[in-house]
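Take a look at the following structure, please.
One chain of protein is taken out of this complex; the other chains stay put.
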Amino acid sequence: MKERRDPDLLLFHAPLLRQGMTTPKAMRDVIIALMPATGASLWFFGLSAVLVIGSSIAGAVLAEWLFADRASRGESLRDATGILTGLLLGLTLPPGLPMWMAFLGGFVGIALGKVIWGGLGHNLFNPALLGRAFLLATFPIAMTTWVPAGPEGGFFSAYAGNLALPFMQVQVDGVSSATPLGLFKFEQEATPLTGLMFGRIGGSLGETSGLLLLLGGIYLWLRRDLDWRIPVSILGTVIVFSAILGFFDAERFPTPMFSLFSGGLMLGAIYMATDPVTSPVTPRGAWFFGIGTGLLVMLIRVFGGLPEGVMYAILLMNAATPLIDRYTQPRVFGHGVEKKS
Amino acid sequence: MSSDTLKQAPAPSSLRLVMTLAIAGLVSGIAIIGIYESTLPTITANKARELREAVFKVLPGVSRMQALVYRDGRIQAVTEPEKDEPVVYGGYDEAGDFVGYAMPGAGPGFQDTIALLYGYMPRERQVVGMEILESRETPGLGDKIYKDAEFVAEFSALSVEPEIVTVKKGTGAQPNEVDAITGATISAKAVVRIINETHVAWAEQLPAPGTEPPLAGESTDDGATP
Amino acid sequence: MKKNESYEEFVKGIWRDNPVFAQVLGMCPMLAVTNSAINAIAMGMASMFVLVGSSFLVSIFRNVIPKQVRISCFIIIIATFVTIADYTLLALVPKVHKELGAFIPLIVANCLILGRQEAFASRYPTRLAVMDALGMAGGFLLALFSLGAVREILGDGALFGVRIFSENFEPWIVMILPPGGFLTLGVILLFFNWFKYKKDEFLADVAEAERSGN
Amino acid sequence: MENLPWIFISALLVNNFVLTYFLGLCPFLGVSNSLETSARLGLATTFVMLVTAVCAWVLNTYVLIHAPYLRLICFIVVIASTVQFIEMLIKKLSPALFRAMGIFLPLITTNCAILGLAIFATNRGYGFVEGIVYALGAGIGFTLALVLLAGLREESELSNIPKLIQGTAMNLIIAGVLSMAFMGFAGLFSSS
Amino acid sequence: MNSILVAPAIMVGIGLFFGTILAIAQRFLKVDEDPRIEKTNELLPGTNCGACGQPGCLPFAEKLVAGEVEPSQCTVSTADAIEEIAEYLQVDAGSQEKLVARLRCGGGRLQANQIAEYQGFEGCRAAALVSGGGKGCAWGCLGLADCERACTFDAIHMNANGLPQVDTEKCTACPDCQAACPRDLFELVPLSQNLYVQCNIPLAGEAATQLCRVACDACGRCAADASPGLITMEDNLPVIDYSSGGEPRPDAVFRCPTRAIVWLEREQFQDQASRKAGTA
Partner (left out) sequence: MRAFRFLRRNFEHGVHPAHHKKQTQDLPIQRVPFGRQFIMPLGQHIGVPSRAVVADGEPVERGQLIAEPGGFVSTALHSPVKGIVKKVGDFRGVDGRFAPAVAIEADPFATQEVDPDAAPDWRSLSLEAFIEAVQMAGIVGMGGAAFPSHVKLSVPDGVRIRHLLINGAECEPYLTTDHRLMVERPEALLEGAEILRQKLGAEETVIGIEANKPDAIETISRHLSPDQPVRIVKLKVKYPQGAEKMMIKSVFNTEVPAGRLPRDVEVNVNNVGTVVAIADYFLRGMPLIERVVTVAGPGVTYPANLIVPLGTSVRDVVRFCGGLKPGTREIIMGGPMMGRPVASLDVPVLKGCSGILVFTEEQTARRKEFPCIRCGRCLEACPYFLNPSRLARLSKARMFDEMKAYNVFDCVECGCCTFACPSNIPIVQLIRTAKDDLKNRKESDG
């Protein structure tokens, strides 16, 4: 047999096999997991939800596209992280927020939270939360104006606030309501648990239904896309903390279940705090991160001036992540083992 | 030029160092006292005017005032309160009759300490005006405690019995209830709390209505009445 | 010739060696008081007064002050000027003084001012020292003003208290809050870098063209 | 006296010297590239702050009642002398520490956080104990901010931050984000 | 009137008090340190590059003051700065010939053969680990810019041919690129030595030229023509002995059939770049 020309051989360092899971797939999984909660927000808030979430995704994607260098422009869009950031941000916004603000939030979140750090995997703060923190500091009134679920005109009508002209003020809707946490903090008024679990309460688009968020979390856990330690430790800390407080003064402090299902805790603990890029990489670090987040959440909610503190708690723990990582390196195999005599 | 500064090795004596410092101190002391003395009258006048304006604002119908302190078990008028001594201002009308107290209070707000002045009429047991002197509350939210006319107006006739309470916006019906500010509940509550605390602190010390110290000359009132 | 030299000293402080953008000095007052343009200018003027005055004095006495206590002497001189500025502002514009609050005395601790004494005024003749101080303070003022203007325009919709947008403009409150200070300055520095980078690129192109031309 | 916890928390978190008052930015931006150095500098600054608080109280109580207009110049001179003294002490006791701090030890003098502490404490009329607590809160808050930033900066060395942003611009933006996160502490313990 | 006296009195009092304390402290806490060390350190460039063989500038300053090293051993400083240090310390500046880093390989993409395709982390050392990175020549430059990244002084840039071009003006002859090169191709050579062998292949004849067009095939013509002792063949490569006394001449270059030996005036590979521009 005549010898053919040798093939062009490829040199690639071992190992040459791969597990099959890739980063973009993981990102897509998170988006899938968020679908039930997104669906619920559409159910409750109708067109408004579409407008707000759509604008924040548009802002995020535009920033991603604008600041990417020519070579990686397509790449950074394909890995779906920009869309995920926009979606997460959108779910934390109040339904009546002007579209331009949601857009700005998405844009700033990606620009300050991701692009300037060098893109995916290099940022140290959660971009979605950064965008939200920016919005909350910039437009405190619009960001804390909550509307009761369901615009008056049915599914296809939007809140007037959504349609404010760019850079212009919000036309406040006639009725505004408060979030369960706000009600509890300022009016000592507890919202029934069923409302918290199934929606129909004032709050941001994605936080109305705790149960659906939990469902997505379970999906992610099954797909192994999520470090289960973080949500478990955050939620656990919150439960324990509220239980202890409740032990001292059940009237004044919220019950564990209320703490668990109110506000953005579910959304934050399952989807934001677990952002792998900005949470500790070491398993022990993940516990510290979760416990720290839980404590800060309760600190701000119970003793702070704000009704809700999940966002700040996660951002603060993001800032502490490099330190946590550094001091929670696992014990290396064979280290610290006494030689058998 | 750098090389010859490098070579000046011999260290000057300690005495010279100390003397240089002393002379510098002397000269600067003189300069500072000079500027201080020359600006003092203007500054004092500015401060007095500011205070008076604030007092007149929180106590409607008042045109004269004097500082009052609690000394030797009673409230008395002083020309200049001592440092760190709690003080209230008595407001008097054109005729020199006592109208009410302007009471300064301070306490932690949302962001930082809030300092305020409120007018209190002991006879009616009512707060009749409130002015924020100092605060670093969040612009756009917390700063409504002085920017929101509606909120400030809440304090124009407010009963202190049994104490002032903050209620949700639009629900205040009782004379001792203040409508909170949407989105800035903490700041609003802080204002009310400061007033309550100040009121409690002074409650025992203020004399019974009608026995307030009379206007003691015009000395503290530098040029209020033309 | 002489004139050129002092002009040089003046100009370098304004742009090339701008204390804030290029040297990153004097950040504390820079960020703390620039929530409005007027405050920024007041702070800039006060700093200019202190810097020029102390540079002048330090330069005059530069050969008299022993090396070992020079820093202490500089500080005393600076603190004196600051106290003078403090009281003058308090007497003339009490409102602005109240806004600037504790940051006027803090001019003393502005590393720019002490740094200029140490690096320049204590080594060069009076004339150059004053020009340098004017340049540096001018640059500082410029930086303060640009930051203050940006923050006031976005944060309040106004400049020098005059509305420049329509009534309905939604102010960006973060701009007049502390984070806004950091972020705005960061973004301005980014532009400054970008500008320098473009210029360097341009110069490199020119040099390249020259080399290949030869 | 019951205000003490609030004073501490306020100086530590709510009104963090670096992140909301912009005090001590020079070392904040300069030294924060290494975690170890920044922790040491933070502790040194905390120590100097404590000393300053004591000095300020002594000056306020015994000297400045006679001449309030000398406040600034007295503070700065006393602080400068104290720092110089400490500098000598460190140089003598631990040359390694001295070398690690480098030029930043004398810079503590021009660290406005120190002077700011003295001035704020005086403006607020804090007494001796309150002053000490305030200094402790401010110093630990300063250290906290410094250490957090240092950790973030060390980590960001591994990121491929675009060349244009590297350096001060990036540090300022990180500081801005930190400052934004610290806004969450607003109102802490003030309502209870 | 009283206050007018109080102010200066307090100032003088404070000045005296702290002046005295510091003066006393100075006496008791004084650390015996040569002030010249600090000053010298200030005069040094402060790059802490280690080109001088010391771990940093401060240790170098200490050695300078101790007289253990010469100022000119700091290859980073400008001549003026070295002069200034020498003058300050009152020592001889010493003379150090300007050294630059030269690459002992001329086989870029256009010259050297590739036998397989490398994929993975872009870096020479990383590629060398994977069966030699696919380059046919096992001794030559891999062209993945480890040296460019390692250079503290921005003196090395990869040219279009995939070879590192050393900017002789910026090069301070620090050992960074030598340490970075997995094939150990960098040499620190005096700038004045023009004749240079740009190949590292210990093979002879066709075995060598099969791998690379500009490989030295060990024909020995350069050695035969040069003045005696100047060029000798060792391990199939010419070695130039500048101390032999014979004068190096550019003729050797023209005798070389593969252009493995070159005559360098300034930067390496300049002619290659221009030639490529001409042909392409």
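A few points about this structure:
For reference, chains read A, B, C, D and E in written order, and residue numbers begin at 1 within each chain.
Keep in mind that, in the parts below, a residue touches a chain if its C-beta (ideal position, glycine included) is under 8 Å from a C-beta of that chain, and two chains touch if they have at least 3 such contacts.
Worth saying up front: this structure is predicted, and the values here are computed from it rather than measured.
Shown chains touched by the hidden chain across the complete assembly: A, D, E.
Here the missing chain is touched by one residue of E:R125, E:K170, E:R213 or E:R255, and it is E:R125.
Only one of the listed residues, A:L120, A:L135, A:A178 or A:L306, touches the absent chain: A:L120.
Considering A:L47, A:V108, A:L260 or A:V277, the position touching the chain not shown turns out to be A:V277 (whole complex).
Touch with the chain omitted from the figure is made, among E:K98, E:R149, E:K170 or E:R255, by E:R149. Residue-level contact of chain D with the missing chain is found at 157-158. In the full complex, the hidden chain is touched by chain A at residues 1, 6-26, 79, 119-122, 227, 276-277, 279, 281-283, 286, 325, 329-335, 337-340. Counting the whole complex, the residues of chain E in touch with the unshown chain are 115-116, 119-121, 123, 125-126, 128-134, 138, 149-150, 179-180, 182, 202-203.
One rule holds for everything that comes next: only the chains that are shown with their structure count from here on.
Traced through touching neighbours, the fewest hops from chain C to chain D number 1. Placing every chain at the mean of its C-alpha atoms, the farthest one from chain B is found to be E. Chain centres computed from CA atoms place E at the largest separation from chain D. In terms of their C-alpha centroids, the spacing between chain B and chain C amounts to 34 Å.
Inter-chain centre distance (chain B to chain D, centres taken as mean C-alpha positions): 29 Å.
Residue positions of chain B touching 2 or more other chains, listed in rising order: 17, 21, 24-25, 28-29, 32-33, 36, 110, 138, 140-141, 186.
Along chain D, residues 67, 69-70, 73, 77, 81, 165, 170, 173, 177, 180, 183, 186-187, 189-191 each make contact with two or more other chains.
Against chain B, the residues of chain E that register as touching in their complex are 3-4, 7-12, 14-16, 18-20, 23, 26, 39, 84, 87-88.
Listing the residues of chain C that touch chain D in their complex gives 24-25, 27-32, 71-72, 75-76, 79-80, 82-83, 86-87, 102, 105-106, 108-111, 114, 174, 177-183, 185-187, 189-190, 193-194, 197.
Of all residues in chain E, only 115-121, 126-127, 129-131, 133-134 touch chain A in the complex they form.
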